[in-house]
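The structure that follows is given in the form of structure tokens.
Yeah, one chain of the complex is gone here, protein chain that is, but the others are all in their spots.
Up next, chain A:
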Amino acid sequence: MSEQTPRSAAETALRDAVGPYFGDFGGRFVPEALIAALDDLSTAWDKLSVDPRFVERLAALHRDYTGRPSPITEVPRFAEHAGGVRVFLKREDLNHTGSHKINNVLGQALLTEQVGKTRVIAETGAGQHGVATATAAALFGLECTIYMGEEDTRRQALNVARMRLLGAEVVSVTTGSRTLKDAINEAFRDWVANVETTNYVFGTAAGPHPFPALVRDLQKIIGEEAREQLTTRIGRLPDAVVACVGGGSNAIGIFNAFLDDPDVRLVGCEAAGDGVETGRHAATISAGTPGVLHGAKTYLLQDEDGQTIESHSISAGLDYPGVGPEHSWLASIGRAEYRPVTDAEAMEAFRLLTRTEGIMPAIESAHALAGAITLGRELVAGGADPAQTVLLVSLSGRGDKDVETAAEWFGLVDSDAPTGEHEDGSTSA
């Protein structure tokens, strides 16, 4: 691997793709009623994203509120399990609110001000995006409604309480499969009815244009920081960048800065649940087909009639039957590769990182760690010198929210003690 590869000419740079289409993917498959609002958002974002006052305000929020730049951490004890290669984590888990989601919502909250709206809505699966949106709403004094599938409100009761403490209204969605995809449907229904006052703060780099590009623009700081930090630290780029992919916002955020460095492999880890072969998974690109879901043409899990198939993953944040259109495009042109990681592989990686480094990852991020373990071993088996092989992994969030799930998985719950009772908020540090 050479020193920094020169980037290709600006007009052909992959990292500057703007939408609405990414190759054959993307677009705006939404009711006409929403087109004006999407146009307004596009126009406002085109203007705002190059406005020096906005850039400065957002930078100040990143620095003083979120705590950016997030560090990179080398994890040698963990890396022993990955063939002994060098592994660096990009620590989005250390951000305020505990994940990369805050990067997106702060930018979109400023955008909401810009378009003159006073209310924000959002969908959430695990609750991380909901908490982040409720946080930004509190900070900016915006009214806030969060849609969450009834199933997920049960799985993530603590995050529901967190959002309510922050002043958000949490609506439990009881239609369809009562999970993230239905929360998105319900948020769109709210948006159609209230678009004059309300901005939809979409949580991932999916959905209709401009959301995939907008969310990517707000998340690309992850890769830009990491690229610079790594170059400063070791004087070169990584051999591969690994991230988990649900909708794919942390992945596109860390990939973006490396898209035009062809020697850097980009590896997205999809949730394979019980295993792709069982049909109980969320591995959209690995096992899905192109279609239209939630406003964009992209890979999705669908049956032969085009009905969405429910996804399955231990990680609520990856439990989504679609994926951002830019990932579908990167897969189709071979610029990024997408691999399935099962619940069991992810939980083993969760355990390993926690035990070897004292860092408890979100189960979402543990999918990326599992991918890194496999990739590191593959590279070494293929003859790579471990000491000269560098993996950069997006640690997109922290595992606090997953303690109960993990304790259950590893059989650490005392069967006499009523589970979950300690999670009444009294123990939060």
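Things to note:
One rule holds in what follows: a residue touches a chain if its C-beta (ideal position, glycine included) is under 8 Å from a C-beta of that chain, and two chains touch if they have at least 3 such contacts; residues count from 1.
Keep this in mind: contacts and distances are computed from a predicted model.
Per the UniProt record, the absent chain's protein name among "Tryptophan synthase alpha chain", "Sugar ABC transporter permease", "Nitrate reductase subunit beta" or "3-isopropylmalate dehydratase small subunit" is "Tryptophan synthase alpha chain".
Of the options A:Ser42, A:Thr145 or A:Gln302, the residue whose C-beta touches the omitted chain is A:Gln302. One of A:Gly27, A:Gly223 or A:Pro340 touches the chain omitted from the figure, and that residue is A:Gly27. Screening A:Gln114, A:Asn185, A:Gln229 or A:Thr356 against the full complex identifies A:Asn185 as the residue touching the chain left out. Listed residues A:Val115, A:Ala157, A:Val292 or A:Ala344: the one in touch with the omitted chain is A:Val292.
In the full complex, the hidden chain is touched by chain A at residues 27-37, 175-176, 181-182, 185, 188-189, 192-196, 291-295, 302, 304-308.
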